[in-house]
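I'd like to ask some things about the structure below.
A single protein chain has been removed from this complex, and every other one stays in its place.
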Amino acid sequence: MKINLIKIFTISLLIALFQLAYAQNNLDAKFEKMMASGFKAEGIAGLDRIDQDETQKFCSDPIFVNSKQGAIHALKIQNLNMASILQPSDGRFIGDWKRGEVIAQSGRGGTWTDKPDAVNGGGCYNCHQIDKKEISYGNLGPSLWNYGKSRGYSQEVIAYTWNQINNAKAYNACSNMPRFGHFKLLTQEQIQDVMALLLDPQSPVNQ
Amino acid sequence: MGDPMRIRAAENNGIVEVKILMKHDMETGQRKDAAGKLIPAWFITMVSVKAQGKEVFAADFGTAISKDPFLNFKYKGSRGDKLLVSWVDTRGDKRSDEASVS
Amino acid sequence: MNLQRREVLKYTAVFGLMASAGLISSAQAEEWNKAAFEGKTIEDVFSVFGAGSPDKSSAVILNVPEIAENGAVVPVSISTTLKAQQLAILVEKNPNALVAQFFIPTGTEPFVTTRIKMAQTSNVYALVKADGKWSMAAKEIKVTLGGCGG
Partner (left out) sequence: MHANAQSTADAIAKYREMIADGNPAELYEAAGEELWKKPAGPKNATLEKCNLGLGPGVIKGAAAQLPRYFPDTNRVQDLESRLITCMSTLQGISAQEIIDAPFQQGYKKTMDDIVAYVVTYSKDLKVNVSTKHPKEKESYELGKRAFFYEGGPMDFSCATCHGSTGKRIRMQDLPNLTTPEGAIAGWGYWPAYRVSNGQFWTMGLRLNDCYRQQRFPFPIYGSEVLTALSMYMAVNANGGVIHTPGLKR
């Protein structure tokens, strides 16, 4: 009798778990179908943009990201991104801050309405305060006013900043900041110019 | 023949407040289309508002009035006044709409 | 309708006569002031208006936001304690300074609110003509870049 009850209980539990797993798989399948059928290629924005790399896949699951296991996995993701960063081929880290300001101001590039040969902007002011003279700035990222002045202009600061702009996911797996070097959103020269905006002592940012 | 306007007019203590929205692109002649071609200027030049047959407001516009122009003004009038709002644009298109004061 | 009349008047020589005879108001006799709207600078417009260099007056009230989120739509409101017959809005740094002019018959308050386009951050002028004399108020409006800029 008792054994039968346990048996029944175990079987029902198994069925419930199976149903849950089935529902989950079913939802996964439906989601994939929805995404695959929901978009079309347009201009420079091909359907491959829906395909996720490991970082994007990980960061699309906030519940897992915020779990204990997620924290461990985040370190792997960060290492992966750190390893992909290229150092400047000409050894130069600091370019022209004036050009850097122009890049920081422009949010253009990469959309299906942009031409393939359009020069991308960095869109930095979308998320950061940088030069205080620009009052229209976003706050998704921290203020970069006095970036170099407050941190100093050491090799460590320069190396960190280079890595951060090239691939912010090297330090924070699910940072909101695009990986400008990794996805070639900015050229090496443009990144050097943005570096100058932040780290040239002459830049208005450091006055 | 343009699209209909929206006219709202309400009387309060002998003063009628009129708000008018006109549907018009108000092309400046300085914008380019997707192909990079200049879109020719095309805009409302004159607006007239009559209450009970008498002109109570008139305006001349240049290209720098916003798309879908908005006007708000006040005149001495009464509930039930019949308003006639008319505009003409650079192509000679015209539009008139009526409203009564509430 | 008045506009048709203005159109007709454009092609007749009698409107001046009619105006001087008091048959129509000066506002109605006026046709679209091409010269004023084609003026580049505020000085060009002042000169077409025969306004000389208008005095700044605290009797002219220009109500505008200090910052516009978008230059395509900037709200502007003008009013005055003077007995004005004509109001105008000018933007110093627009390609053509004159934005609009308004004719205020007796019985209508010297007040108007509208929305204007601004090419960039600029001084905006409210011009008021009362008893044949022009006076003005000016304010700077900062035009910011909104959105993602994409």
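Per-chain numbering from 1; labels A, B and C assigned in written order.
Criterion: a contact is a pair of C-beta atoms (placed from the backbone, for glycine too) under 8 Å apart; a residue touches a chain by one contact, two chains touch by 3 or more.
From a predicted model like this one, the values you see are computed outputs, not experimental measurements.
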{"item": "Shown chains that the omitted chain touches within the full complex", "value": "A, B, C"}
{"item": "Absent-chain contact - pick from A:F18, A:F39 or A:Y153", "value": "A:F39"}
{"item": "Contact partner of the left-out chain, one of A:C127, A:L144, A:I158 or A:A196", "value": "A:C127"}
{"item": "Touch residues of subunit B, complete complex, unshown partner", "value": "3-6, 19, 21, 23, 25, 66-68, 70, 72"}
{"item": "Positions on subunit C contacted by the hidden chain, ascending", "value": "63-70, 72-75, 77, 113, 115, 142, 144-150"}
{"item": "Those residues of subunit A which, in the complete complex, touch the missing chain", "value": "27, 30-31, 34-35, 37-42, 45-47, 49-52, 55-57, 59-62, 110-113, 125-127, 135-140, 169, 176, 178-179, 183, 185"}
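What we mean here is this: only the chains that are shown with their structure count from here on.
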{"item": "Length of the line joining the C-alpha centres of subunit B and subunit C, rounded to whole Å", "value": "15"}
{"item": "Centroid distance [mean C-alpha coordinates] between subunit B and subunit A, Å", "value": "48"}
{"item": "Residue ranges of subunit C touching subunit B (in the complex, touch as defined)", "value": "1-4, 6-7, 25, 27-28, 30, 32-33, 37, 72-74, 77, 91, 94-96, 98-105, 107-109, 111-118"}
{"item": "Of subunit B, residues touching subunit C in the complex", "value": "15, 26, 28, 30, 45-46, 48, 50, 54-67, 69-77, 84, 86-88, 94, 96"}
